Structure formats: C-alpha cells, structure tokens
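With one protein chain removed, the remaining protein chains of the complex are shown where they sit.
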Amino acid sequence: MNGIHDLGGMHGFGPVDPEPNEPVFHHDWERRAFALNLAAGFLGRWNIDMGRYAREHMPPAEYLATTYYEHWLYGLERLLVEKGLVTGKELEAMRPQGPVAGVKALGVDDLPKALRNRRAARMDDHLATPRFKAGDRVRTKNLNPTGHTRLPRYARDKVGVIDRDHGVFIFADAHAVTGQKVPQRCYSVRFEGRELWGPDAGPRDAIYIDLFEPYLEPAYPEGGHT
Amino acid sequence: MNGIHDLGGMHGFGPVDPEPNEPVFHHDWERRAFALNLAAGFLGRWNIDMGRYAREHMPPAEYLATTYYEHWLYGLERLLVEKGLVTGKELEAMRPQGPVAGVKALGVDDLPKALRNRRAARMDDHLATPRFKAGDRVRTKNLNPTGHTRLPRYARDKVGVIDRDHGVFIFADAHAVTGQKVPQRCYSVRFEGRELWGPDAGPRDAIYIDLFEPYLEPAYPEGGHT
Amino acid sequence: MSDHHHGHDHAHEHEHDDRPGAHGAPLTDIQLRVRALESLLVDKGLVDPKALDTLIDTYETKVGPRNGARVVAKAWVDPAFKQRLLADSTAAIAELGYIGRQGEDMVVLENTPKVHNVVVCTLCSCYPWPVLGLPPVWYKSGPYRARTVIDPRGVLREFGVDVGDDVEVRVWDSTAELRYLVLPERPQGTEGMTEEQLADLVTRDAMIGVAQVKAPRRW
Partner (left out) sequence: MSDHHHGHDHAHEHEHDDRPGAHGAPLTDIQLRVRALESLLVDKGLVDPKALDTLIDTYETKVGPRNGARVVAKAWVDPAFKQRLLADSTAAIAELGYIGRQGEDMVVLENTPKVHNVVVCTLCSCYPWPVLGLPPVWYKSGPYRARTVIDPRGVLREFGVDVGDDVEVRVWDSTAELRYLVLPERPQGTEGMTEEQLADLVTRDAMIGVAQVKAPRRW
C-alpha cells in the first residue's frame, strides 16, 4: 500500500535529532509493549510481514503523531483480534471472556532457542532460478498495490543495476496477506541518485535497495531511453 | 517540496466522509481565520503561491491532525512574521509593539473591487511561445525540489498527451519563492491511469493535470519505450 | 487505541456556537488563538474588522453552489450559451455575473453518456469559489485528495455513482490556477421544466462530479 509508512524522499520533517546517551527504552510501557509483541509473535499466528502490514494500517495522522512502540502496540492489538486470539470485546473491556484453544505461551525455557534462530525469511536457493545476475540493468515496475509491498514509492519505474543476488527469500507481499511462503529471488539493486531524484541529486550518491524479482523487469540497454 | 500536502495516490486514509447539509463554516473561529487570511493577503506582502508554500511547511504530523482552516492559520502566522508585518515577539505575546510603515488595511469599500478581480495568475499570451500543442506526447521531468512545485509526486517521469494549451500564467514555483512573475505556458496534460499507476489501474481512467512548461519535455514516440 | 484522533472527526462536528459568551461555554485553544490574532492585526492597523465581517458574509451567504446551478441550467436550455460556455468558460460564466477570486480562469467539463468528469485538488484544495462557494470538508480531506486520482471509480461508488465500464472517467487535478466546473448530464424527464426549476435540481456534488443530477420523482 502507498501508506504513510513509505517515507523515503519526503521533505518537511526537519532535522534528524539524535539524543545523547539514549537509553534502550524511554518508558517502562515501551519495555512491556516490545516484549508483548515478541512473545505474542512467538505464538505463530502471524508472520513478520503480517506484523509490518498491520502497523501500516494505522491512520496516517496517528502514525505520524505517535512513536515507534505505539505503532507496535497498534499492530499487536490489530493482529490479536484479526487472528482470533482476542475478541474485539475483550480488547475493549480488557477482560478475558474465554480461553483460546491450541495455543501455548512460550515459557522462559523456550526463549533462548526462539531468539537464536538462524533462519527466518531465507529459503533454499534451488527453489527459484535467478532471472538476473550482477551487472544486469533492470527497471522496477510501476506497482501501486493496496496490499503490502516492499517496493518503496520512490523506487518505482526506475532503472538500476543488479549489485548482487542475495538468494531466495519468502516473498513479503504474498506472505503479509495470505501467509504463503512463496520463494522469490531477492537482489540488491543499485540506483544512481539522479535516476531516483533527478538532476539535483548528488552526482556521486547511490542508493541500494533490496528488491524481490517480481518487482523487476529487464531494462533497455544504456543509450536507449530510460 | 515532497511535502505531506502532496497526497495524490496515497492509501490508508479510509473512505470519503461527506456530511449531509454541511454548513459553510463549522465554528466561528473558522469564519474569522478565513477572513483574516483574505484580508491580510490583500495587504500585498505575499502572493497566493507563497500562501500555499507557507502551509506546506506545517510539520507533517500536525498537518494531518488538523483541519483546513488550521492549515490556513498556520500559514498566515508564518507569513506575517516572514514578511515583517508582525514580529515573532508580537505573535508570541499577541500584543502589538509597534506600527508597520506603509501598510493600509483594506476597508469595506475596497472589498467589492478586490473580490471581483478578473485577472490573477494569467499573463499575456505573447509573453511565452508554446513549445507544445494539443496532441503532443510529453514526459514530465523527475523533479524533487525542496522549494514549491505544482508537479505532484505521482505524476513525475510519466508520459502524457497535451490536451490543451491554457495560455500563459505566472510560474508558481518561482513566484512562491522569489515573488517574480515569470511567464510560462500552462497545459492540461492527459495521462492514462495505467501510465500513472500501473497495470491494476482502470483501463478507461484518465487523469488530467495542469502543468507548467518547465515540467515537461518531448516524449519519445509511441512504440518506443515509455 | 490512542487519543490522537483530531483530524477527520472535525468533519462531523456540527456548528458549535463559539461566538463571545455563547452559552457560557469555555473557549478552546484555537478560538482563543484566532481571537487574539484578530485583535493583534486590528490593533496594528493591518485589518479592518468590518471588512472581515463583510468577507464572511459574502462567502457564507452570497456566493454558493446556487450560482453554478444557474450556469448549468442555462446551458441545458440555451444551446448558444452552452456553446459559449464550453468554448470560453470564464466569459460565459461572467455573463451571469459570476467572476472574481478563485474563478478568474474557468474551464467547464461536459459529462456525456461516454465521459464522466470529476474534479479534485490533490496538492491543496483549489475550488471554483464564484460558482460553488467555499469547498466542503470532504473535498479538502485526505481521503478525497489521496484517492480520487488513483481510484476514481471507488470514490464515485462511495458517493453512490456507479460509472459503467464503457464510460471513461476523467479526473481533473487542479494543480494550477484553472478552476473546473462539471456540466452534468440533464436528466431525462425534465423536458418541460423551466430554467429556474432545473437550477433547483443541480447540486454542488454534481458540479464537482461526484453525483449525477436526478429528475424529481413526481415531475
């Protein structure tokens, strides 16, 4: 979706404002909201792409007016109801009305294994033959789906060069909506700043974006119109 | 600027929500904010493009969280200070500290003439020879200025056809920043929905956008890569 | 889920009588701010409070969609006017006396059985004041500005307008100083109506392009 989360290239946000000696958390509720997200995620009722997609549904004014862990909290509440772990009524009253069948909270003993996973989105490389290789010129498609996508608006219908083939990963766009693990090649694509932003961009700026193969098509050779 | 005001094509805002029997104003402060904007504008210290550009500077979270006349109020306060009619101190204290030389408030008697102006942004047609004519294929440039522009993000680097030549108008981008009245042709350009939004757009949707000549360059003929 | 819901709720607040002392209700921050700013500008001699009153009265009671409706009705009954209206919209509209601010350069868009026009301003909220008055909240809202260019048929459906697949939808994004007025199709069964009666049928929404004009039921 062309959501408010897709911030790349926007003006008007003012300077970056780093905080000296910033703590990991600023409030105790942030600690709990963070941990609740992870712990509820371990129940396996949704995947990380569904998690991102849920947060993207926060109303735009609210998204910009709130902080990161408030986005997480919004997404968590949305998913808990959507995936049937909590009813809307329970969430409103904040009182349990019945058990959830077939779900077991992750205990402290299960945590080390859960946190030290070695494989999440990566799939076996043989599941998808690469269509492109390093050095190939590609054009991103002009896609504007209402569903989830990891092709940012600023990088649509733009020509770049494959920097490297990362291998095969779960295709986020499908995973967020259907939960299906569709294997797709993921490439790092290099774009010149001037291709993305026009003549005013720095002549020695390049932007590398990780893009799934379905976002890409072969580009006409240099010298043709791009 | 790629500001939060440039909303065309965004998802996530929910349905349009018309209000039955909507009044012209919802609050008395809206009446006053509206009239203050017009009356202060009549002092001639800024033009309409400066007015728009000022509103575009509202911080994004604030812009989305507030209503139209709050945007106007923000822009008015900003311009009053920027153009030296009110000092920052006066605005903060809301108390006058001194007169402004060479300024005269528009009186009731001057209003009819001011409101019934017949010519605002249009300039003499002979001031700029048209580079394009109806039927010409054009490509919009990929411009991402930090200044004011009336080329929306969703219509950059896209191919369309000149629908009509509106004649010569004050070029908004320059007018908003320098106040100079640079004459430029303004065209209505027709874009097919699929050119702007990709294959999922309706096959019989077209978007017409009024664009100044400096935004446009000739497009390669149909059949070439667009 | 959060208490940050300022924006769109405003759309459904009806008139709050926040004039001085009304019902003894306390003034909100924004009311206080606008009042203070007005005092400041009046004290500095930058604005004349009487001129403010006249401006408000003009746009609240004198200029409104009734003007546009008269233009449309005249075009329906007077083929020569219609021709002038489509050829030079600004001049033809001026024949009826509708001129001025935010209507200096008008373009009239004719709906036909094969073409449906709808107007939006994605970058701010440009609107043809002399013929339609000031824009409604929904026209200035995020949803309308965001969606009309990318999903015009979806927006139209929400307004109850189902445009057939064989009809082309033309969206006009008012990005410059041209202002657009849609000339809706004259509904069938209105042949005997007078210009004045026809004008009564023409709604603001039809002239923005988000409604069609309907014949009265019992005509």
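Order of writing sets the labels: A, B and C. Residues in every chain begin at 1.
Operating definition for what follows: contacts are C-beta pairs under 8 Å (C-beta built on N, C-alpha and C of every residue); 3 or more make two chains touch, one makes a residue touch a chain.
Since the model is a prediction, treat every value here as computed from it, not as a measurement.
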Option from A:151, A:174 or A:216 whose C-beta touches the chain left out: A:151
Contact residue for the chain not shown (choose from A:65, A:143 or A:161): A:65
Absent-chain contact - pick from A:100, A:127 or A:182: A:100
Where the unshown chain meets subunit A, residue by residue: 5-11, 13-19, 22-29, 31-36, 38-40, 43, 52, 55, 64-68, 70, 73, 76-77, 80, 85-86, 90-91, 94-96, 99-100, 103-108, 110-111, 115-122, 150-152, 154-155, 166, 169-170, 172, 186, 188, 196-197, 201-202, 204-212
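Please note the rule applied: only the chains that are shown with their structure count from here on.
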Rounded Å distance, subunit A centre to subunit B centre (Cα mean): 33
Of all residues in subunit A, the ones touching two or more other chains: 2, 59-61, 65, 144
For subunit C, residues that touch 2 or more chains besides their own: 4, 6-8, 142, 150
